[in-house]
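Every protein chain but one is kept in place in this view of the complex.
Chain IDs A and B follow the sequence of writing; residue 1 opens each chain.
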Amino acid sequence: MKDTYDKSLPFAASIRWIKKETRDTLSFALRIEDEHIRKAYAFAPGQFNMLSVPGVGEAPISISSGPSDDILLHTIRVAGDVTTALSRFEAGNVLGVRGPFGNGWPMERAEMKRLLIIAGGLGIAPLRPVLRYMLKNEKPNASPAEIPPLIYGARSPRNILFRDEFRSYAAVFDVHITVDKADPQEHWSGNIGLMPPLLDKISLSSKAPDTTAFICGPEVMMRCLIEELLARGLRGENIFLSMERNMNCGMGTCGHCMFAQKFVCKDGPVFRYQDIAALLAVKEL
Amino acid sequence: MKKPTTGIFKFTSCDGCQLSMLNLEDDILRLTELTEIAYFREGEDNPLVGHLDLAVIEGSISTESQKKKITDIRERSRHLITIGACATAGGVQALRNWADFDAFKKIVYPKPDYIDALPASTPVSEHVHVDYELWGCPIDTLELSEVLTSFLIGKRPGIPAHSLCMECKGKGIACVLVSREEPCLGPVTRSGCGVLCPSLNRACYGCFGPMEGANIETLSGIFERFGYSADECRMMLDKMNTYAFRKERTEKS
Partner (left out) sequence: MKSRLKDFFEVLGPSYRIIGPKIENGVVILAEIKYGDIPAGYRDSQKPGRYRLSPEKDSQVFSFSSGPDSFKRFLNPPLAELFHFHRFETGLGITSPPFSEKGGISETGLPICFMGIRACDLWALKLYDRIFPGGRVRDRTYESLRRNSLIIAFNCLYPSGNCFCLSTGTGPEVKDTFDVAVTELKDSFLLEEGSARGKEILGLLPLGHAGERQSLEKRERIETCKALFRKSIAADELPEIIFRNLDHPHWEDIARRDLECGNCTQVCPTCFCNTSYDFVYPGGISGEDKCNLELSGRRLRKWDSCFSRDFAQVHGGNFRLSRKARYRHWMAHKLAYMQDQFGLPGCVGCGRCITWCPAGIDITRELEALRPHS
């Protein structure tokens, strides 16, 4: 399929609203200005856009809205030049967008009963479209055994992203949240500690071999959790992870995001664990 | 919105880098519209008062009073950048760091006691935090323009940390090292000059200082195979960036 608009040139998108999620994280709701592109633009959960602040530069940002939501949402952590520049923007301002790029999550598996979703920190951003999709396609009267677990880890309670949304996710998912640490004044009564122990709270045993896991978070976290999942009987071919690299062109022609022979921008960012397990074992590829 | 205020300061240096600023020509006119030059001895004569958004420093720290002055400037300034080999790497005057300074003074000055200087010339970054360093002897005006523009836009300047060879090959210049055995410092020197010397069919002499992770040992080994002595190889690096090259070398070994 050939795109009906040129993905090598940014198109204008105006900011409808900005929401401060945590101390250093902001969500931008965008509206594509050009009517033709707005109609042609379609993305799959797990894909990303290159957001441009022309003059400053461009950064790859995963799409956080659901595929059928009427706004295009990006949740960013203020870290580099582009995200810092974006943090100074206001509703009504215009930025540049190229995309969508990448492959996205294997959504045919999101229909299945045996799904496990694990996110760490900002890693929930590319998984939110999956959550939104499943929320929308919620099946009534799901039996307890069919409820997919959703595990989320954050540095502290105030760093939990989309915190107000977890209540609604609980209708569809078996939600487990943990934080690395919590100040007493945060009144946190939930789990404190690393993510792997949460795996003991969900019953996987008999259905582990045909459970599919979607994972996104810092690379160390993902490596550690995948080890735990494999030990619990999940299969490498059923584990999918979203990787982070420094995409510069988004189209597989700049070489920046190469992870061994994989272009994270076009072969990924979502990879089947089995396909990259050997590469993950080598440092600095 | 208030225009950002800029101050341009000189320490121990030849003024060449400040003059590069005036050589920006059309760009300098626009830049002076966009910023308020609060202090610039080379261009106008106002005393330094209040705070600055950007301090641009030329020259190395060579005297006790300069140490105090640079601390004062840093405290007044939101951002501080150094321009040129002196401010960024200690300059050619840092050659005294490896010599007998008292002996130098006696040879040059009839009354050496009048000379109140530190025994070592050091880069500004040894004394205060530097937000951005611009290399070169003198600096490249395009790079300066990029740094000042980036400051105004609010981004890190897009200046490469890689070797001069990359820029040289991009320009399609015949390599003087490989084709003529010229002792070219390109492979260990930071890109940014616009490939001045190799464009004129000459070897690079490293005026932009060591690139990040310069492999000086390997390059010296190559020059020794060309017939240069170890001493000659060392002297090739002992110029305006002597302090930076020697530091790169000792930190590596």
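For the reader, a short list of remarks on this structure follows.
Note that in this section a contact is a pair of C-beta atoms (placed from the backbone, for glycine too) under 8 Å apart; a residue touches a chain by one contact, two chains touch by 3 or more.
A quick note: this is a predicted structure, and the numbers were derived from the prediction, not measured.
Looking at the complex as a whole, the chain kept out of the display touches A, B.
Note that of B:48, B:153 or B:196, the residue touching the chain absent from this view is B:153. Only one residue in the set B:34, B:48, B:95 or B:115 touches the chain that does not appear here, and it is B:34. When the whole complex is considered, the residue among B:81, B:188 or B:207 that touches the unshown chain is B:188.
Interface residues of chain B with the unshown chain, by the touch rule above, are 1, 3, 26-27, 30-31, 34, 145-146, 148-149, 152-154, 158, 160-163, 165-166, 169-180, 184, 186-188, 201, 212-213, 215, 218-219, 222. Although one chain is not drawn, its touching partners on chain A can still be listed: residues 1-3, 6-12, 14, 53-58, 79-80, 88-90, 92-96, 244-246, 248-256, 258-261, 263, 266, 278, 282-285.
The rule is simple: only the chains that are shown with their structure count from here on.
Separating the CA-averaged centres of chain A and chain B is a span of 44 Å. If you check the complex, the residues on chain A that touch chain B are 55-57, 81, 84-85, 88. Across the interface of their complex, chain A is touched by residues 153-156 of chain B.
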